[in-house]
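In this view, the complex is presented without one of its protein chains, the others remaining in place.
Entry: subunit A
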Amino acid sequence: MKSTNSNKLLKIFLYITLFTILAPMAILILWIFVGRWPWPNLLPATYSLRAIKEIFAPYSNVFSILFSSILLSLSVAILSAIIATITARALVLYDFIGKTVIEFLTIAPILVPGAVFAMGIHIVFIKLSLADTVLGVIIIHLIYTLPYTINIMKDLTESVGKQMEVQAYVLGASPLKSFIYITFPLLTPGIMASISMAYITSFSQYFITLLIGGGTVKSFNVLMVPFIAKGDRSLSSAYALVFIISTLLVFLIIDKIIKKLPYQDNKEEI
């Protein structure tokens, strides 16, 4: 009796949570089409396409900035996944001098808030001519995605281990070949999870992009925030929806790519 009751409570809690996540999304979509919504109406008085027209207007540059912002975050994501894969490999499969230092380095950014670090490194970036450049933004985003991607890759590398690869090596394959054909396919789920994780971390950054990018590097979030701060709810809702849909699309494409990878077939043979 008791356990079915607590299960029911858990179910109710779950549904309340789902409602709290989805309800603001519904309100956001409604706001895009609001013309006038005077107090105290529960529904808008008039509807308009102003926000949609504004977003698609050529002068607003929304989609070119969206595109370059996606490209920037994808670059961060792919670099982060590559660095995470090789760092995890070194940490899990090898012993070397300074291992604990590297292990500490991989979690250190979690202990230094992005805003604090960005203000500290800004002057260095100015001296190195990295401030106000795409490369500078990529580097700082990379630093803040690596703790998460390395964590994912370390767990996976530990569970995949080295045995399979060593077998291929013993049977005469070159080390590089045995990595590419044996270990890499086994690591692809983690690599894709790392790419998704790093992508969303990078695409969501506001302050550090603004400070290091100096307004020259416009990410989509940097473009959107002034509308939220100004309180133009229709327009900022339209921007927010573009943000969310584009992220979901990128994730969908990443998902499709994993399924298309030739390695997926090989995996079954293994």
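Just so it is clear, contacts are C-beta pairs under 8 Å (C-beta built on N, C-alpha and C of every residue); 3 or more make two chains touch, one makes a residue touch a chain; residues count from 1.
In this section, contacts and distances are computed from a predicted model.
Enquirer: Write down which listed name, "Putative lysine transport system ATP-binding protein", "Chemotaxis phosphatase CheX-like domain-containing protein", "Sugar ABC transporter permease" or "AIM24 family protein", is the UniProt protein name of the chain that is not shown.
Expert: "Sugar ABC transporter permease"
Enquirer: Can you say which of A:Ile65, A:Leu105, A:Val134 or A:Ile258 touches the chain missing from this structure?
Expert: A:Leu105
Enquirer: Taking the full complex into account, what residues of subunit A touch the chain not shown?
Expert: These residues touch the chain not displayed: 2-3, 6-7, 10-11, 13-14, 17-18, 20-22, 24-25, 27-28, 31, 39-42, 83, 86-87, 89-90, 94-96, 102, 105-106, 108-117, 119-121, 123-124, 139, 142-143, 146, 150, 169, 175, 200, 203-204, 206-207, 221, 224-225, 228-229, 231, 233, 236-237, 240, 243-244, 247-248, 251.
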